[in-house]
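Note that one protein chain of the assembly has been removed; the remaining protein chains are unaltered in position.
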Amino acid sequence: MAEIKTLLAVFVDIDPAAHAIDKLRELGVKDEQMNVISGIPVTEAMLGRPRQWTNVPRLAMGGAVAGFLLGVFLATTPLLYPYYVGGQALVPIPPSIVVIFEMTMLGMLIATFLGVFLDSYFPSYSPKEYVPEISDGKIAVLFACPALDEKIFEDAMTALGAESVKVAEAQKL
Amino acid sequence: MSEMTGSLAHAGEQHEDPRVEHLMLDPKPRGEMNAMVMDSMLTTSWKFWVVAAFLAVIVAVCLFGAWGYLIANGMGVAGINRPAYWGIFIVNTVFWIGISHAGTFVSALLRVFKAEFRRPFTRAAELMTTFGLVQAGLSIFFHLGRVWLAYWMFPFPNERGLWPNFHSPLEWDFLAINTYLLASTMYLFLPLIPDLAMARDRSTSWRKTLYRILALGFRGTEGEWTHLRTAMSIFAFAILPVMFSVHTIVAWDFAAATRPGWSSTIFGPYFVVGALHSGIAAVAMVLVVIRATMKNMKYFIRPEHFDALGKLMLVVSMAWAYFFFNDYIVQWYGGDKWTKILLDFHEGGPLNYVWFTMLICNLVVPWLLLWNKKIRRTPWALFIIGLLINVGMWCERFVIIPLSLTINRMPFTWRLYKPGIEVPLGIGTLAFFILLYMLASRLIPLVPVWEVQEGQLAHSLRKFGKEAVVTVSDLE
Partner (left out) sequence: MDLVKMAKGEEELQGKWGLVIDQDLCTGCQACVTACAMENNISFVGEEDVAYGRSMHWIRIERFWEGEYPDVKATPFQPIGCQQCGHAPCEPVCPVMAAQHSESEQINLQVYNRCIGTRYCANNCPYQARVFNWRDWDRPDPLSNQLNPDVTVRRRGVMEKCTFCVQRILRVEDVAKSEGREIKDGEVVPACAQACPADAIVFGRLDDPESRVSKLTRNSRKTILLEELGTLPRVTYLKGAANHV
């Protein structure tokens, strides 16, 4: 069984990182086996990476629906326990719109927030592959390669401008 | 936002070096900027602690002490009476909610419109939102006659079948303000996560533990950035209707009532624009203080930002004037006799100096001074103008609430309002706001460095003929 090693190559700028990713593809690393970690959001288009899927918009819609239903419930509770105030109807439309709107927005925003947590598996305090230089604006390419070819990959990355290439160790962040 | 460093009409003038003028054209290595922000957070002089201690004493006495006295003795120690059943407590509530709208405006509206100058101070503004809403909430609690039962406004199942009344504008307030508080805190936290990760990587001891926990294990993977930016995008668009609705609902507390001068249909947008007016002025004030007192902030906050904020303040003051005049002329022209008496009372009554202060500070001061580019770019001048605008807006709410409540349809009940314990409690909320802000500046990085770097990468100088022109690319 071929041993697989995970290497971390740190680049200073976007262009070398983009070339490096092309090179990795040439060397046979599949897109799913690569990950890019960066200090600022670098779009997938800039690096030639496949588009990242995210559930956050769908979760936001789901939250909006849940909030809407909550708002409808709150606005229609007088049907369960009728009370008449100020000669207004039991469930008047204008106040109901206010309540339903607020609860819909609340639902959507809470769902969006929690969606980030859910999709990113936050909070997660287990050891991870990371180097602190990343928050200094560097771009790190994390990839899996056969252990036997480690030197080839290392040389290729360094030739394209990697600041450092080392075995990725999962460490406490 | 493409901005010419000098128009072709001034072709003969000497141009300021664009690198000095624009933060976005003056990139430093990210590591250096990170170090500057961390340094600014960690370097605390003894003067800071003196001011913080002073504020803490004021908070203890004027806020919590006075509040305890108020609860024990009843609303009689405040200045409220019949017919002015609402007084400075509600004025302060509306004032603080207005201040809190500044944060959302800067963070969300400017983000949606891709106004690049917002980048260094979105977090400073968002902190104002959260802390401002805390003060607004406190002011609401102050004004309740039986504050220990305030939780009855929350709909919870109970044995007695009791439920809050969703026909009431105060209940809509309860829902809207809580929604806004939660939403803006979440919106503060999301862009903060990458900066907390940066702080985690550069801290030791208790700070490292704190940031490690708060950063939630963020690394900056593609997935994490995508989820974060999608969420921030949704928040930026969605929190705008929430922001508008919150202050509109607060305005409806007054507009839904049957009082002369209050049941004005324009109160909704009038209050929103008023909130932006006082809020943006407050952002300018806070930025002046941050720039003057915190290390390295002169790099991040530059005269260009004050220039932009000053222009905004001028435009919003014109918008405020439009809504004020709309409200005024309609009441003056065709209002009933009670509204007429009310307007005469505003202008000629014993407290008319408040009405005049409002007009001078909200209109005359900005319109005379903010045209001038040099004044806009001078921090201390903008601070004074911002302070006067906030005084004017506070006076506006005073005119609308206790002053207008004095006149109603039952002349036998008319009585002037004279504040009591509201004064120390109001001072207490101001001290609490400043204290919370100061403590936050020691605990979280105040400048969103990743956003600044993102902006700097997107900006470049390009030659158009002989002119070097700033260009921004859309990095989305």
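Here are some notes:
Think of it as A and B in the order they're written, each chain with its own count starting at 1.
Here is the rule we use: a residue touches a chain if its C-beta (ideal position, glycine included) is under 8 Å from a C-beta of that chain, and two chains touch if they have at least 3 such contacts.
No experiment lies behind these values; they were computed from the predicted model shown.
Note on the chain not shown: across the whole complex it touches A, B.
Note on the undisplayed chain: of the listed residues B:V147, B:A440 or B:V469, the one touching it is B:V147. If you put the hidden chain back, the residue from B:F48, B:F64, B:W163 or B:F244 that touches it is B:W163.
Taking the whole complex into account, chain A touches the unshown chain at residues 83-88.
Although one chain is not displayed, its contacts with chain B can still be listed: residues 73-76, 80-86, 143-147, 149-150, 152-153, 162-165, 167-171, 174, 253, 256-259, 405, 408-413, 415, 418.
Rule of thumb we're sticking to: only the chains that are shown with their structure count from here on.
Averaging Cα coordinates per chain places chain A and chain B 30 Å apart. The touching residues of chain B, counted against chain A in their complex, run 29-31, 34, 155, 161, 163, 165-167, 172, 175-176, 178-179, 182-183, 186, 189-190, 194, 197-198, 200-202, 212-213, 215-231, 234-235, 238-239, 241-242, 245, 249, 450, 453-454, 457, 475-476. Contact residues on chain A toward chain B in their complex (touch as defined above): 35-44, 49, 52, 54, 56-57, 60, 74-75, 77, 81, 83, 85-86, 88, 92, 95-96, 98-99, 101-103, 105-106, 108-110, 112-113, 115-117, 119-126, 128, 130, 132, 134-137, 173.
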